[in-house]
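Handing you this structure, nothing more for now.
The other protein chains are all here in position, but one chain of the complex has been omitted.
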Amino acid sequence: MTTTTPARHRVPGLSKVPGIPGRVLPVVATFVLFVLLFGVGSVRYEGFTSGQVFANLFIDNAFLIVLAVGMTFVILTGGIDLSVGAVVALSTMLAAATLRAGIPAPLVILLVLAVGTGLGVLMGLVIHHFEIQPFIVTLAGMFLARGLCFVIGVESISIKDPFFRALATGTIELPGGVVITWSVVIALVIVAAAVWVLHRTRFGRTVYAIGGSESSATLMGLPVARVKVAAYAISGLCAAVAGLLFSVYMLSGYGLHAVGMELDAIASVVIGGTLLSGGVGFVLGSLLGVLVLGVIQTLISFQGTLSSWWTKIAIGTLLLLFIVMQRLFTRRAS
Amino acid sequence: MSAATATFAQRMRGSRLLWPVVALVALLLANAARNPGFLSVRLQDGHLYGSLVDILKNGAPTLLIALGMTLVIATRGIDLSVGAVAAIAGAVACTTIVGSSDPTSPAAAVTGIGVALALCLVLGLWNGFLVSLLGIQPIIATLVLMTAGRGIAMLVTDGQIITVRNDFFREIGAGFLLFPISILIALAALVAVALVTRRTALGLLIESVGINPEASRLAGLRSRTIIWTVYVFAAVCAGVAGLMISSNVSAADANNAGLWIEMDAILAVVIGGSSLAGGRYSLSGTLVGALIIQTLTTTVYSMGIAPEVTLVFKALVVIAVCLLQAPKMRARFARRRPAGHPATQPSADADSLAAQQDPADHDAAEPDGVADRPVADAVDAPDTKQKVTQS
Partner (left out) sequence: MTDTPRPTTAPTGDPVVAMRGITMEFPGVTALADVDFRLLPGEVHALMGENGAGKSTLIKVLTGVYTATSGTTELRGERVAFAGPAAAQEAGVSTVYQEVNLCPNLSVAENILLGREPRRFGAIDLPGTRARAAELLGRMGLTIDPASTLAEHPIAIQQLVAIARAVAVDAQVLILDEPTSSLDQDEVAELFRIMRHLRDQGVAILFVSHFLEQVYEIADRMTVLRNGRLVGEHLTRDLSRLQLVSAMIGRELGVLEEVERLAEDAGSGTSGAPPVLEASGLGRRGSIAPFDLTIRSGEVVGLAGLLGSGRTELARLLFGADRADSGSVRVGGKDVSLRTPRAAIASGIAFCSEDRKGEGILADLSIRDNLVLAMQAARGWARPIPRRTKDELVARWIETLDIRPADPDAIVGRLSGGNQQKVLLARWLVTNPRLLILDEPTRGIDIGAKAQIQKLVAQLAAEGMAVVYISAELEEVARLSHRVIVLKDRAKVAELDASATVDDIMGLIAETDATAAPRVGTAARTEQVAS
């Protein structure tokens, strides 16, 4: 760089490791971390290395996986959605209340999905058309959704609907005696759909383009407004699905469900290697991020002597680690 | 100031404080209409009693945190960790007091407070380190402590709710000196900050850093030190607020103390008219904002609605205030745009010319100067992008 090409270009990707494209390096790092954590568990605790422990990671975090998928869309556009935890709570509450009122399950599900998506669309419209920061708009969305929970009811409502109960108890046996729930299937289908949408459709590529440079995307003639609003709609939809899965998991609706779950979702996405500035990241990374959080929880529960709050501290530490790593990589590249 | 010559009406029209003050007055009047006793204040045993006094007392922690948040936001930052820091402060103070040789003595309280605030100072240093030295986005940097902080508070209290019986400690949050001591502390802090930032050059330097960090650095400002300092200050404010909260109930609840208070504080700042984009800030706006939020909470409570439902009203207020302050909305009200394209902004050269030929018209009506942001942005946009081609 001394006499010829000045380093005028900026590489938002990461540094070069032979054989691994820079873009997927963070995902590989997350994968390695997951394997390491799982390895530590296998060495230290008896019974850790079983297919069922692995499957439980999915069973216990199915809703978080779905939530992280939606969050990935939003973060890829360079935004953030703080409302998802509250929308999960609202969905559980809405489902529980309407089921109690005797409305048939399919209708309830449609209603919950519509409300979640609607909230997302609303926030997206405000963010895009009034140019208010996503942070503050989705914060208002979070308040609104939480508040609406308590408008429906202050107490927890249990769900007795046979369909929801069937979903909760129904299992699928995989070869090797490993058992999973329908929630896992739903979550994985959503992950697969998201991967396809993000990588093989114009919509998905536009999501990346907006994250890379919104002004460029506009000048390139891409439908920025539509795609940005749609990203928040998808996040809202995912939050509603996650809410349904959560109500199946808890078999109740409650306004204080899923407090702080938006932070877990954001943490999963970040740990999964998605850049918070947008434009770089993968849904599969977010899935791995959720699994890392899950395995930490499992480790702490296997340890037995550690209290649950260690989970929070561990997540915070991991978040820090990955953020600093992102920062160092992008700084070196710029 | 050219504003000095403008009439009061003109000043109010342009002021960012107008809508927040109107909202606060409307809220108070609505309450008074429903409940005639709402505005009355009576004196008993050297204490003031009444709904207004309650609002002040309960709003003190939010106000204090919002005060620190105002300065952080002025530097273009945000601090999400204040709620967690408040919880940690309460937890540390209470455990220290309970663990001391005489848990009821003032000495124990002072030690507890000292230890708690010292720890908050360290937490502030940590946030400031991540933001100013490592250059991590403030939202993310403080998210770390927001996530881990409650875990730390739980660790301190071992997951228990720690109750203390210490009269001295109780004074901070529940005591009265005619007025509630908590609001006196918060107001004293507000006045002190106002004096320190406006009587010295600190306010100008903080705003400069928030408006343009790089330009400030090149003008010789110690941008990093300033940014670092505001995070430390915010954490200490959060610490004191945490002490108030736990003192008020004589207990430390690591899980729920200061829950969502960071959001309330950010709202107070935004409602008060300081832009989240940094730069110009308004301490009086923050005061009004904090009062609005507390009044709203009290109103909902006094209406017999479940307190949790306050959130819905908060959301509506945020949306309304943000929409009113959104540059797009203000632009739509303030000036006509080229026909057919409300979204487009005049080109840089055209607008510079406009400014040259017609310099007076903007300032008279808007002493705050920040009111009509899009114009400045329109001028800014093309050139800041050109920078990419350099380096």
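Order of writing sets the chain letters: A and B. Residues in each chain are counted from 1.
Everything that follows uses one rule, which is that a residue touches a chain if its C-beta (ideal position, glycine included) is under 8 Å from a C-beta of that chain, and two chains touch if they have at least 3 such contacts.
Quantities reported herein were computed from a predicted structural model and do not represent experimental measurements.
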| item | value |
| --- | --- |
| Candidates B:Arg42, B:Arg165 or B:Arg222 - the one touching the absent chain | B:Arg222 |
| Touching residue (missing chain; options A:Gly279, A:Gly294 or A:Gly316) | A:Gly279 |
| Residue ranges of chain B at the interface with the undisplayed chain | 1-3, 199-202, 204-205, 207-208, 211-212, 214-222, 279-280, 335-336, 338-341, 344, 346-363, 367, 369-370, 373, 375-376, 379-380, 382-390 |
| Hidden partner interface residues of chain A, rising order | 1-13, 22-23, 196, 199-202, 205-206, 208-209, 211-213, 215-222, 279-280 |
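Just so we're on the same page, only the chains that are shown with their structure count from here on.
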| item | value |
| --- | --- |
| For chain A paired with chain B, centre-to-centre distance based on mean C-alpha positions, whole Å | 29 |
| Residues of chain B touching chain A in the complex | 78, 130, 134-137, 139-141, 143-152, 154-155, 158-159, 254, 263, 266-267, 270, 276-277, 306, 308-316, 318-319, 322-323, 326-329, 385, 389-391 |
| Complex interface listing, chain A residues touching chain B | 7-8, 80, 126, 129-133, 135-137, 139-144, 146-151, 154, 215, 255, 263, 266-267, 270, 276-277, 307-313, 315-317, 319-320, 323-324, 327, 331 |
